[in-house]
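Apart from one protein chain that is not included, each protein chain of the complex appears where it belongs.
In this document, chain identifiers A, B, C, D, E, F and G correspond to the written order of the chains, with residue numbering beginning at 1 in each.
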Amino acid sequence: MKTWKVYLSGEIHSDWREQITDGVAQLGLPIELMSPITVHEDSDDCGVAIFGAEEDKLWHDRKGALLNGIRTSTLLQDADVVVVRFGEKYKQWNAAFDAGYASALGKPIITLHPPEHDHALKEVDAAASAMARDPKQVVQALAYIIAGTMPG
Amino acid sequence: MKTWKVYLSGEIHSDWREQITDGVAQLGLPIELMSPITVHEDSDDCGVAIFGAEEDKLWHDRKGALLNGIRTSTLLQDADVVVVRFGEKYKQWNAAFDAGYASALGKPIITLHPPEHDHALKEVDAAASAMARDPKQVVQALAYIIAGTMPG
Amino acid sequence: MKTWKVYLSGEIHSDWREQITDGVAQLGLPIELMSPITVHEDSDDCGVAIFGAEEDKLWHDRKGALLNGIRTSTLLQDADVVVVRFGEKYKQWNAAFDAGYASALGKPIITLHPPEHDHALKEVDAAASAMARDPKQVVQALAYIIAGTMPG
Amino acid sequence: MKTWKVYLSGEIHSDWREQITDGVAQLGLPIELMSPITVHEDSDDCGVAIFGAEEDKLWHDRKGALLNGIRTSTLLQDADVVVVRFGEKYKQWNAAFDAGYASALGKPIITLHPPEHDHALKEVDAAASAMARDPKQVVQALAYIIAGTMPG
Amino acid sequence: MKTWKVYLSGEIHSDWREQITDGVAQLGLPIELMSPITVHEDSDDCGVAIFGAEEDKLWHDRKGALLNGIRTSTLLQDADVVVVRFGEKYKQWNAAFDAGYASALGKPIITLHPPEHDHALKEVDAAASAMARDPKQVVQALAYIIAGTMPG
Amino acid sequence: MKTWKVYLSGEIHSDWREQITDGVAQLGLPIELMSPITVHEDSDDCGVAIFGAEEDKLWHDRKGALLNGIRTSTLLQDADVVVVRFGEKYKQWNAAFDAGYASALGKPIITLHPPEHDHALKEVDAAASAMARDPKQVVQALAYIIAGTMPG
Amino acid sequence: MKTWKVYLSGEIHSDWREQITDGVAQLGLPIELMSPITVHEDSDDCGVAIFGAEEDKLWHDRKGALLNGIRTSTLLQDADVVVVRFGEKYKQWNAAFDAGYASALGKPIITLHPPEHDHALKEVDAAASAMARDPKQVVQALAYIIAGTMPG
Partner (left out) sequence: MKTWKVYLSGEIHSDWREQITDGVAQLGLPIELMSPITVHEDSDDCGVAIFGAEEDKLWHDRKGALLNGIRTSTLLQDADVVVVRFGEKYKQWNAAFDAGYASALGKPIITLHPPEHDHALKEVDAAASAMARDPKQVVQALAYIIAGTMPG
């Protein structure tokens, strides 16, 4: 039976990935969850930590972003479904970038965000197959898609 | 001789597109500039104006976003180069979405944004071939790429 | 300036193509409209008329359908936008087939059908960027997408 | 040895999928059969059940169709062979849509339908590699394709 | 209006290309006909004539075949429709090779051959959209596909 | 470790597939060999045996060829390497067709044929990565490619 | 008639591009020749000249290389044929990089280099359709491919 590959993109400051992981495990769904590296400082500093310091913050960031990009682009291409979470705070442009990347690859997208972002995310939501407010809804959607299970 | 197709994505509240249009015209560069519909209210309301009103703001927005998406995805796929502008204000997630979309299609990207966005845009900049601070630099870059002209 | 290629798929028993053609001409939109061969008997009999008669109706139809398919698949691949019309009558499976074909190619789709088909067409509409009830709306949508013109 | 992935698209009101499943099991063929969610009400209501009710039937349907579309498009892309069944009744436009989608992806198609649909399905059949009247023929075709087994 | 690109592959010892060229001209069809280099000795010797002689016939042939392949693969990829002619004599494996190449690219194919080759060409014909016996039929097929003209 | 998928296309009247199978087994190479259905009558008659008789030999052949094509195109797309054998006799156009198909997909090709076919196969050989005279050479080539083993 | 797009990659220190340009003009061939920016200092310094100086030579070079890459990747993707010149001196890794890039895109390659590089370029030559020693041979090859003209 198919193991579905689901990439969880976006916000790294709340526990939404854990909630989805727990929900998927409780239902025993055949899903391999994938994520970016979610330790904020590491994702910022990995480039210079490995390849050497940079004086200019721009190149410091560039080295890290390019390294993280290897993981992100590879896993997005592997994914069957991409979930993109926009939290309450921050610019989160990399989440929107991932959504655009997934969309151009023809990957089905599920967005996850609070109502106050609805208008600003209207283009992203229009490219998505579903918009969720709560990680539980993402799990329910995956359960239905993969196993036909309706919410209890 | 090749006419280069350059798509100008992002911010619609300043005159950066006009500056690039003027600069390209002054240099006589063989470029066809393309843009989304930049009249804010029209891009918000086009869907319901054409296909009928919606009570729910979400579907009002969805109808418009889907319609705008026809233009955006078509022109992004036509483009040789994609310029993505992030202004000082607003979420601008559709700009980041366009950047991700262009990146997955393998289109060369030039970003255009002020220094205060550098850290938040590091993933987008890492996927780009150049980062400009000023529309003049975008014109200079295009002049070099297309005609080999160095800035005067 | 870009000439948009718009393929008009589906029903051949009403004048919806003429209405769109007229509307596009009145607005002077830079559009090249494309269609299947819309003479019903010819599209049924072209295969045997050219390559020789068949006793079995199935092969009679097959020869014609394969020949028409050369035109259809070529023009669908050329198209920027695909309009798919479902009329009141008939099975119209080839219209739905064209919609699926266009969808897999990532072409933006505009459907055109009366409300009584809404439920039966929900999967097709979900793959489309817009659903119109009237050829006028299709023209208005194209006018907005291509020239930013809002309905008057 | 290769496990062939076969997607069974179309009619959900007769037991044709069970007949194929049984036939494949009896012959011990290395096939993974895949299907849409075939519980009619669930496939209609999944969207609102998970993401919240809609007053307008159109958006009720849209939410469900988009969710089902995640499963359908993913499995069609995974498939080696796509079987498309048209039953006696209903519009079945989603079956024809799936056939068009599979065709554009270059997937081999086997159609399954009664003779009264032959003329209306001539374009779909012309895009297919085989047309069956009975689920047994589909099993026989798969047995030959995969194992070289001729019908007994 | 679209100019259709039609590649004429295969036999170079009869005047079938001239017949198609004349027929297309008489009907004023918007077609750009494309062909391999049809001067037999030149297509055999072009490689060594340009890049220097080879003692071994195998490398003599290889240099020519690679050079001809630049033209063939480029024009096949440009083509909207590929006509493949098998004459009475010779192995004509390059014609079958072109047909396979076109088929994998999803190009519509029209074969042109006498009945005595039907069984040996059954796989090629099955990948084609039409099988003609006479260059006139090819012209008629193109006239129908492109202009909807039925044979007179 | 990677299991290499190698498709053996072409002649079905000598034991070259068995020789390659034996050679691969003796060297314990991690290869999954794939082939068309090689029982000549079955590959001719499978279509009508499953889907019903045809009076016209052309449609008899067509039904079989389309069915065999499901296997062929699927396995060619799965293959890492395609070996194409041309024997002493017959037209063998399907072998050349497979070679063209594989070539357009960018699959590495190894041809296997006697010297008397060299000139007629020059285009096919030019699209191949190697030309063998003997099944042993094919095994040796695979042993080198996969395991770095030089011929003993 | 088709205008062939030919990209001239590699060495910028001899007049081989001019020789090809002259030869193509003398024969009146329908070719659009394309090249990278060939002013050495400009191609080194364009990035910092436009976007601002860098202290670190590595980033100085990076900014220029990324900008040149916009031109190179765009024109390589536009090209029908790619000519890659390796001169007597320098590392010329960007020429080999372009050859690999063109090869993965399936573009026909003609290499142009002196015999002393033959062994070191054997992988690049094996991916090419022709190897020339002299710009004249490139012109002759293009004349044959495009117009069937044999060398005088």
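Here, contacts are C-beta pairs under 8 Å (C-beta built on N, C-alpha and C of every residue); 3 or more make two chains touch, one makes a residue touch a chain.
Since the model is a prediction, treat every value here as computed from it, not as a measurement.
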Who touches the missing chain here, A:Q19, A:S73 or A:T149? A:S73
Interface residues of subunit F toward the undisplayed chain are 1-2, 4, 80-81, 106, 108, 110, 129-133, 137, 140-141, 144-146, 148, 150-151
On subunit A, residues whose C-beta touches the chain left out of the figure: 32, 34, 37-39, 42, 45-47, 49-51, 63, 66-67, 69-71, 73-75, 78
Absent-chain interface as seen on subunit G, which is shown: 57-58, 61-62, 64-66, 68-69, 72, 86, 90-105, 117-127
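The working rule: only the chains that are shown with their structure count from here on.
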Among B-G, C-D or E-F, the pair repeating the B-C interface (over half the contact pairs identical) is B-G
Per the C-alpha means, the centres of subunit A and subunit E lie apart by a whole-Å value of 49
Centre to centre, by mean C-alpha position, how many angstrom separate subunit A and subunit C? 37
Where does subunit C touch two or more other chains at once, residue-wise? 66, 69, 106
